[in-house]
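Now for subunit A:
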Amino acid sequence: MTPQTTTDAPVIQAKHLDLTFQTNDGPVHALKDVSLDIPKGSFVSFIGPSGCGKTTFLRCIAGLETPTGGTLTVNGMTPDEARRARAYGYVFQAAGLYPWRTIGRNVALPLEIMGYSKTEQAERVAKVLDLVELSGFDKKFPWQLSGGMQQRASIARALAFDADILLMDEPFGALDEIVRDRLNEEVLRLWARTEKTIGFVTHSIPEAVYLSTHIVVMSPRPGRITDVIHSPLPKERPLDIRDTPEFIEIAHRVREGLRAGYLE
Partner candidate 1 sequence: MTQVLSALLIWAAGFALNVKLANGPAHDTAATRTAIPVIFGITILLMWELLVRGLGVPTVILPPPSLIAETFAANLGTLWQDFTQTILKGALSGYLIGILAAFGTALLVDRYDFLKRGLLPIGNFMAALPIVGTAPILVMWFGFGWQSKAAVVVLMVYFPMLVNTVAGLQDTTAMQRDLMHTYAATWWQSMVKLRLPAALPFIFNGLKISTTLALIGAIVAEFFGSPTQGLGFRISTSIGALDLGMVWAAILVSALAGTAFYGLMTALERRMTFWHASHRK
Partner candidate 2 sequence: MKKVLPVLTLVLGLIALWYVAAIPMNIKEVLTQAERDGATITPASAQERRDLSNLSLVLQNPGQIGQSWSTKRPILPAPHRVVAELYDSTIHEELTGRRGIVRSGTLSNRSLIYHGLVTLSATALGFAIGATLGIALAIGIVHSRVMDMSVMPWAIISQTIPIVALAPMIIVVLYSIGVQGLLPKAIISAYLSFFPVVVGMVKGLRSPDHMQMDLMRTYNAGQTTVLSKLRLPSSVPYLFASLKIAIAASLVGAIVGELPVQKGGLGARMLAGSYYGQMEQIWAALFMAAALAATLVWAISAAERATLKKMGMAQ
């Protein structure tokens, strides 16, 4: 179940993680006995049908949910300590930019909260906006931008304080396929340039296969990991890699894994 670990210690390590919600209809096992090591610099996708706990697991890593059993460490700390140490940037399903702030000021928001100086704020905002190809839009308001540009700004916001972990929860789920393809390419380029560890929740098989070094296949009731696929694809991935036999082969494995999770 554990992906091929590199020589480094895992950045994120889950052991026998359980999370049970108490609802009016009785307990819901959102996560059951989830164990996973995420090595430094890897790109890990979580895929599975709704209710499989992929988002819940990501939220546990971020300290937004508290597991009811098992252990989880992020950079060797508890998720809550990691959150206080600002160890990760988080990208939500929607851009969630503040409409009363310009793009530049939105990206500066975490920097203001974390107490960076004005000059450093300006430098970092310029740098990350350039990274997501939004230079020149810093004076615009979010509602003056397209959905894809808004989501790029929200990625810039997550990158601004340079945490070495980036957690993304279906960031492109609401975008159309053409925009999505472009942003996928951009995320890969970003990952190559920044060497961050990325956790990425998706429900699109091609997206997961195209982006990841590790694909974690999950299934619902109770939410659990059914397969972890180590992608043999090279780090350089042009869009047309999706037509190669290797790509199709991995996609097939993911699909089989998802189906197996259903049939159980």
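Keep in mind that, in the parts below, contacts are C-beta pairs under 8 Å (C-beta built on N, C-alpha and C of every residue); 3 or more make two chains touch, one makes a residue touch a chain; residues count from 1.
Here is how the candidates were picked: all candidates are chains of the complex that A comes from, given by their letters.
The structure presented is a predicted model; accordingly, all values stated were derived computationally and were not measured.
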| item | value |
| --- | --- |
| Candidate number, among 1 or 2, whose chain touches subunit A in this complex | 1 |
| In the complex with candidate 1, residue positions of subunit A that touch it | 62-64, 83-84, 86, 88-90, 92-94, 96, 98-100, 109-110, 112-114, 141, 143 |
